[in-house]
Each structure stands twice: as structure tokens, then as C-alpha cells.
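Questions regarding the structure given below will be posed in turn.
Removed: one protein chain of the complex. Kept in place: all other protein chains.
Labels A, B and C are assigned to the chains in the order they are written; within every chain, residues are numbered from 1.
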Amino acid sequence: MPANKLIPLAEAVRRYTRDGIQYASGAALPVGSDAVVFGRELLRQKRKNLHAVFHCNTQQLNLLAGAGAVDKAECGFSGLEVFGFANGLRRAVESGQTALEDYSNLAMALRLLGGAMNWPFVPATVNIGSDIQQRSAFAPDEYPATRKIPTVTDPFSGQEIGAFSPLKPDVAAIHVSLADPLGNAIMLGTEWSRFELSRAAKKVILIADAIVDTDCMRQYPNLVRIPDIVVEAVVYHPFAAWPQSSPGFYDVDEAHMKLMNKALATEEGTADYVRDYVERYDDIDSYLDLIGRDNVERLSNSATSFLLDPYRQWIKTPAEIAALTAEVTA
Amino acid sequence: MPANKLIPLAEAVRRYTRDGIQYASGAALPVGSDAVVFGRELLRQKRKNLHAVFHCNTQQLNLLAGAGAVDKAECGFSGLEVFGFANGLRRAVESGQTALEDYSNLAMALRLLGGAMNWPFVPATVNIGSDIQQRSAFAPDEYPATRKIPTVTDPFSGQEIGAFSPLKPDVAAIHVSLADPLGNAIMLGTEWSRFELSRAAKKVILIADAIVDTDCMRQYPNLVRIPDIVVEAVVYHPFAAWPQSSPGFYDVDEAHMKLMNKALATEEGTADYVRDYVERYDDIDSYLDLIGRDNVERLSNSATSFLLDPYRQWIKTPAEIAALTAEVTA
Amino acid sequence: MSAPLTENLPYTRQEMMAIATGRELRDGELAIFGVGLSMLAGYFAQAHHAPNIRAMTEGGVYGATPVGGLPWGIECNRISANATSFTNALDALGFLVASGRCDVGIIGAAQVDKFGNVNTTGIWDGEIGDRYRLPKTRLTGAGGANDIACGAGRVVIMVTHEPKRFADQVSYISSPGYLDGGNARDKFGFVGGGPSAIVTTLGILRPDPVSKEFILDAYYAFSSVDEIRAATGWDLKVSPTVHVVPEPSPEELAALRRVDETGALRK
Partner (left out) sequence: MSAPLTENLPYTRQEMMAIATGRELRDGELAIFGVGLSMLAGYFAQAHHAPNIRAMTEGGVYGATPVGGLPWGIECNRISANATSFTNALDALGFLVASGRCDVGIIGAAQVDKFGNVNTTGIWDGEIGDRYRLPKTRLTGAGGANDIACGAGRVVIMVTHEPKRFADQVSYISSPGYLDGGNARDKFGFVGGGPSAIVTTLGILRPDPVSKEFILDAYYAFSSVDEIRAATGWDLKVSPTVHVVPEPSPEELAALRRVDETGALRK
């Protein structure tokens, strides 16, 4: 494991993803931190038949499913919060293109916890008694479903509760606010389940809005919830979560959230979206051009900007990052 | 729940503890953060018949057990790391005064996790197959013990694993580095299991080396792993962990660690220690005098001091804290 | 969202619903709010009569109040901007909600039935049947609402009052109410007490203490028992003590509109 793990986004997708893998996004709910740009690159490289593990749906899953790249998905919440239903995912589910297995949000976090612990099962005191337990999109002929959330007997009381199956995704692309070249990462805002996911996944790739010197981590070791020892690769990508938000860096791009979700409602709209917003950039600069430099500035003017202040002194410039990246890929 | 929860140490012990309660220390292992001073106050107020839940033994449990205040204890590790065996606890166990139930360090963390989740049991893939499972100090006549870590059948594979009993202590006194008057807390250094404990315990009291303004928490919300919503009371007490260490604040007092452990090896030594180091101070000032002002200064000159730098601007003075405390107790 | 039908009143139906929901919360409680209207209802309570409510979201965002209008999500920067603590889902939904520590939760529903079971997963044409077939319309899934429905001390369900949303039996139970009524929850050992009220755009339903069937407890100044029964997809029983819900006071409306800065409830 090399000390410096910085590689370009395209290289990370090329090296760590394959058709048909169980792919997890490390996100903070549908509007917050998520490496949506990683999903764009998966499409650019024509990855397909993915088994998507998303604690919650995000615009990334909405896009991947809408574009037909997802055969199976497991989710706690499949909407876009106040932005409404996720039209791409919805269309894929309603057409049968994507089999969507439902759990609750706690269930997904617990299943990642169970994967991280390498437990054979996780106690379930939620999801039992509802159709989440009784109905399985992955085994539609079983009713009531017996293998999705089977019962287990508590040896202390003799009472029955449920048992969740642990999750161990093949690859997780986890969005973080700050990473150092070694793979130590700081998240600003809710972790959601990124801590557990970073230990449950077989391979972890960090997608960071900014790269900082390791001295930043030594100043704030309690903030480093993902340590380098569990990380394979670090990708620098500003506005990686766009059009979603990243606390400290940028707000949600409301207009693009709506434009994107509207486009994903139809096959044609999705094709147009892929043409205009997935294939139409070559590097970070042209990606930011696509977002619009004025828009980038406006979104960066966030009420949360002050959250980033303590770390600014350690943020590396694009030139420094390019030099470090060249080291690894040389 | 009042907004300002600052109360004096003696008041916290008076208000929240009783003889016979299940009392948990929130500590970071035997040499690190622990509210040892809370244990001193328990002895000053003659609390007894305690059921101590200590993830690891610390000088606090060593003192409480050595002084005969502990009937039952549950621990993952009952030594003092490089300082050797814990003589007070050891003497209490060997004499039969304290029944010490053994688990591993992961087991204790998992049992707190289970208490926090309100699970009926926690999956156990460790401690099984060893005498930790077979032998119970709380049920010595059962061999092999069947109710300490019973088996549970994984409904997915049909294999048997173990099941830990969850812990929900009546009161936890958790040592933290920084707290605000509302009860938001920042820990510097390993959390050990203080995060889980703060949710598993029925009542949580924070013992903080320093009090900061809530603005500090708004600047560093990801560091606030114990939010005010789970906290009953906040106690300000510098050198609360002495002779143990508190990263950012002070190093371990090697001489006193040894003096204390040597004293606790005998009943006489313990009585002398209680006379000299438990009863011989009246307030924070005389407590610091007892430690020795030169010693306080020497121990504060720590290689970890820089960890505290980002937060110093928000640290409240003793006078400010006294005024806030007077508000609550008025 | 239905257009306000209360043109002659100084508030909208949604504002009445939000205020009626907010009145269900008591000072000092640990309360979890979902996204959207339930968040506005919750923060209205905090702004008006429950200043010490301990508000949380399922993302583990604590100590925050929204700035700049209705947050787009429970992790939106509008709510992240002034939090005192960020943790995670296991903490919020597990340690604090599924554990039974949370006093009250507010959830929404696409469809609710007479035992307070909630469907937010999909709309099927008729019953699903023995095979789990594709929904005609796929909805958002349970999210954290199932965890709240299982674990919170009590649950307030907020829903627009329309016949299609008030079914005798939901086609899919995303979040359990009283299941098939009576003590049916006991079988699963849920630590939470179940839904205490369904607050709608027309009135308030509460469960019968024994059968757990929801009955009409109160209507609004602008609605009526008959209108509500007509808008309910089952034969809605009416409480002998049915009454009018007090209209929003000027203070309540002012507090609500401070929280609903961008006017989401007035649209």
C-alpha cells in the first residue's frame, strides 16, 4: 500500500470497478454529500449490471438507475427529500429494469455495521411486522419472505426478534470533505453511515472536495473518522457532490437538482442529460465550466462556509495535487 | 431540562448517585481520560455496594474497590497497563469483597452498544470458546455458565455463535476534554467506548477538564460526539483524571500512579491514601494544591498540548464558570 | 399539494395542519422530525410553546434550527449551518429512536389506514397478491419512518386528507401503526407506543384505546364531520366528544411563519 494514494477519478473507476459489482455510495442522504461525480464516471466508462448499495438514494443512484446501469439496488429511502420522487430510479423500478429491495434507514446502517463487524446477522427490532419484512423484490415469489429478515430467538428472554443480513459491498466510493494523500479523511456534516461503510466495504475509494496536508489530520485526529489504513485510493474532485451539497464547501444547486430529476423522468431526457452533463467534460476544469463558474461561486457562498475555516491553511493547491498525483500514476 | 447544566462535583454525586447503583465510568483505558475525581467524591460521600461497569479498570475502580465500595464489577481489562496489576481491585477480588465478572474489551464495548440500541442481545463472535464464556463470577456454581454468554443460532447459516447481554448502567460519569454549559462535549484522544456509553446509560454526567462556549461546538459540530440532549449535568473539574492523563491537557503523573497503586495494595495503605488524597481538599483550588502547583505545571507541559490550541479561544475562566454554576444551583 | 381552499381565512389548510401537529409536542421532549412539512411543524413547536424541545433529525443533526427557509433535506446546509453536533444514522435512528429514548416523532404518509399503518412505498392497482409484483407508482420507501414508527414513544402522522390516501387497509405497510388492531404490536415487541394522532388538512384522528381503530377526534373551523367522512376511504367513526380545533392564534401563526420563511406551507 503506497503512502500517497492520489489518483485521478477516471483511473479510480478503471482500476476498482467492474460490471456487476456490488457498488456502494458513501453519502450523507439524498441532498448532502455524495460522490455523484463518481457515478458520472461509471457511466462514462459504460459500467453496467451494478448491484447498488445506497443507504439512501441520491442523484447518483437516480442517474445510474435512470441510465439503465443498475440491475439491483438496496435502499432505505428512495426519494429526493423535498425535491420529490427520484424519477430515474422510479422509472427503472416501475419498468422492472431495477429490482429495488426495501429496508428502512436504520436497517441499512445496521447492515453496514454487521458487515463491518463480520457478524453473521444483526439483531432487528425495526422493519419486523411490516411489509419490509414480508415482501422481497429479490425473491418476489416468496410471500411472506422468510430469508430477507428472518426471525431469531433471543436466548435471554426466549422472545423472537428479526435478523438483518450484513452488507459487504465490493467497492465503496465515499464522499468526504477533506482527505490527505495517505487516505485520512474528515467529514463535515452528518456522517450518515460513512464510518460503518468504510469498514464494511472490501475496497474504499475516497472522493474529496479538497486535499489537505497530513498535518491537518495530526491537529484534528478525532475528526479523522476514516483512517488511511482502510483506504485504497484518494480522488481529488471539487464539487464532487454537485448538484448536491457539501457542508463547508457548497450549497445544493436547486435549479440543477430539478433539471436533472426532470430529465431522468424519461429515457430521452436521460439520454440528453448524459450527453450534456456526463460526457461533456474532460477534466476538473471543464467540469467546473459545465457547472458554470458564476454558479460555482454562488454555491460556494454558503452559510456553512465557516465550518471550513479551521482547515483552510492546510488545503493544497491544484498544482500541488497534480504533482502528487503524478507521483503515484508515474 | 435546563439549558445550563453546570453543577459542582459534590452536588452531582449527591443528586445522581445512590448506594447499590450500577455505576459506569466513561474512560479511555487505564492510563487515559477517566473522571477519577468522581470516584474520590463517591468515597467522600460514603457511597457503597456499587455495581461498577468499567470498560477497563482505571485508578478510579482501583480506588473504589480497594476502599471496599464495590460489590460487583464488570471489566474487560483489570490491570493498569504498564503500571502493573491494580492492587486495590486485586485485593478486593482475592478477598471476595468484589465479584469481578470478566469479559474482553470488545465485549464491553459491544454490550454498551447493545444497551444503547436497546437490543435484547448482541451477537458474540469473540469470548466464545474460552473461560470467559464458561466461568461466571456472578454465578460461580454454574459450570459451564449458560446464562453469561449463551449461544444463539444464526438464522441465515444455522451456525451457533454467542450472545452478549446489553449494559444499561444507572449512571455514567464520563470524562471529556471540553464541555459547554448545555452538555455538548468534545473528547480529545481515543473515545474508547464513551460514545456508546453516553447513549446506553440511564443518566449521563459529564466531567470536563475545561468549559467552553457553545460557539466552539458550532465551529466543530463533528467533534461533538456527546450532544446535550443525552446529558443531565456538567461538572467542571480541572485535572479530573489525575493521576491519569488527558490528551491536550496533562500527562500521566507517573509518580502518583505508582504511589497510589502501592498504597492500595494494603488496607492500611488505602486508609492512608483516602485520608491524604480523598478527604484532604475542599474545592478545586485545594485539590490542585494537593496535586502540587509545580506538578500541575509540569504535567501540563505535554507533548499533546497542541491538540488543545484550536479550542483555547473559547475556554471559560474559573470566574465565568463559577457565575454560570451559581445560576443553576441558585 | 392541494391549493388552499380557505381564502377567507388568514391561514392555509397546511398551516392549520402544521400548527395542529406542533401542538402535539410538549416542552422538553426529545423529538425527531422528518423532512418537509413535519420539520416545519416541529420547529414551529420549538419556536412557539416548546423552547426546550430537544430536536433531532435522523441524520444525527442536533441543536440546529433551519436558516434561510425550509431545508431541502434533513442534511441540507440550511440545517447544517448552526448545528451543535453531527453524528450519524446509527446514533440518531438506533441509539435515540429505535431504543425508545425518543419521545415523539412526526412522519408523513402517502397512504394511511384505519389502524394507522403507513404506506410510502408504492401504489398498486388493487392488492399486491402473493407475488411481489411491480408497483404502478413507486414511492420513496420507508426511510427512517419505519424506525420511528417502531421505536418512538408516540408518533404523529401528517397527511393530506383525500379518499385515496385514507384506505381501509394500505396495500403495503412501510411503517407499522397498530397493524391489524388491538394488541397486534405486542407480538413484535416494539418499544414505541404507536401513532397517537393522524393530523390532516381537515382534522385530527385518534386511536380508540382498545381496538386502536382511528376515529375522528376533531375538525377545523373550516371543515366538518361530513366533509371528513366523505374524504376518508373507510367508514370513519366519530368520537362522542368530537370538537372543533382552536384556530391558530396570531402568535402561533407568527411563529410558524418565522420558521416557514420561504412560505412552503402557504403555497
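Going forward, a residue touches a chain if its C-beta (ideal position, glycine included) is under 8 Å from a C-beta of that chain, and two chains touch if they have at least 3 such contacts.
Remember, predicted model here, so these are calculated numbers, not experimental data.
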* Asked: Of the chains that are displayed, which are in contact with the missing one across the whole complex?
  -> A, B
* Structure fact -> Across B:P8, B:P30, B:P155 or B:G269, the one contacting the chain not displayed is B:P30
* Option from B:Y23, B:W119 or B:F195 whose C-beta touches the chain left out -> B:F195
* Option from B:V70, B:I132 or B:A163 whose C-beta touches the chain left out -> B:I132
* Structure fact -> Touching the hidden chain, out of B:Y23, B:F38 or B:F83, is B:F83
* Asked: Can you list where subunit B touches the absent chain?
  -> 28-33, 55-56, 75-83, 85-86, 89-90, 93-94, 96, 100, 102-110, 113, 125-132, 135-137, 140-141, 143, 145, 159, 161, 188-196, 245, 247, 251-252, 254, 257, 302-304, 307
* subunit A residues that touch the omitted chain in the full complex -> 1-3, 116-118, 180, 182, 184, 195-196, 199, 214, 217-218, 221-222, 224-230
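FYI, only the chains that are shown with their structure count from here on.
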* Most centrally placed chain - per-chain CA mean versus overall CA mean -> A
* **Chain whose mean Cα position lies farthest from subunit A** => B
* To do: Express in whole angstrom the distance between the two chain centres, defined as the mean CA positions of subunit A and subunit B.
  => 37
* State, to the nearest whole Å, the distance from the C-alpha centre of subunit A to the C-alpha centre of subunit C. => 28
* Asked: Just how far, in Å, is the C-alpha centre of subunit C from the one of subunit B?
  -> 40
* Could you list which residues of subunit C touch at least two other chains? => 86-87, 94, 98, 191
* **Overlap residues in subunit B, where contacts from two or more other chains coincide** => 117-118, 221-222
